[in-house]
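Complex shown without one protein chain; remaining protein chains in place.
So, subunit A:
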Amino acid sequence: MSESTSTNTPKPSSSVKLVLLGEAAVGKSSLVLRFVNNDFQENKEPTIGAAFLTQKCSLPTRTIKFEIWDTAGQERFASLAPMYYRNAQAALVVYDVTKPSSLTKAKHWVAELQRQASPGIVIALVGNKLDLTNDGNEASGEPQADGEQQPPAATADGDDAAGEPQEEQDATPGDARKVSTREASSYADEEGLLFFETSAKTGVNVVEVFTAIANAIPESSLKSGRGAGAGTGQTTLGGGRPAEDSRVNLGDRSTATAKEGCAC
């Protein structure tokens, strides 16, 4: 059913299947929208089901065409998630830096991906809504009007201040951050994830996440753009194809543990 084998030499254009997971309302669709259309919508309505989008990303050596599954975060859609991550080469697990429970949910997703997704999958942990924190204000250079008039000076060590206990309600006034960078990044280190804090609203770090993912995908697991495109066209959404699993099974970590890419 699918095309060539994975041992192709890297071609100028390759496609990468990427899935976004995370709790409802953390900003998955907004991240995608920023990446694909460089656009942001305030109060975007919740995604229903899943949306499929594509976007190219240029690297020095090649072009990556992302085929993105933007999934709905509501619990009732959770049972459909395997369909989307099953053959994904990359996953963006998104949480909201102002909402600690969303990091917990993100950890669940990471665990599920490590257990069930293709062994070589590249996972990025992304803390979104940085614009609501003081770091975001400073980084973006355009403070938001939401009562965050905190002078940038305070943000210098905002990181550290918020760093100690996970839920710093009282970090600095006007700073909505509830998940410290340190907590999330140390978790990401432990699990071997890429880690970014982003703002879909201001655009901070959004393209960087996707570029980093593109760079992290092992060349050997890349299919040629054409071939992959045709392949996805003919085949089903997933369907546990051993051939493909072995193809993708060349990732850096956890290769040993995952014999069956499709444990679902």
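Throughout what follows, a contact is a pair of C-beta atoms (placed from the backbone, for glycine too) under 8 Å apart; a residue touches a chain by one contact, two chains touch by 3 or more; residues count from 1.
Throughout what follows, contacts and distances are computed from a predicted model.
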Quiz item: Under which of the names "Vacuolar fusion protein mon1", "Ras-related protein Rab-2A", "DNA replication complex GINS protein PSF2" or "Translation machinery-associated protein 22" is the non-displayed chain listed in UniProt?
Solution: "Vacuolar fusion protein mon1"
Quiz item: If the hidden chain were put back, which of A:13, A:74, A:185 or A:211 would touch it?
Solution: A:74
Self-check item: Contact set of subunit A toward the excluded chain (per top definition)
Solution: 24, 29, 32-33, 36-37, 41, 44-54, 68, 70, 72-77, 80, 83, 232-239
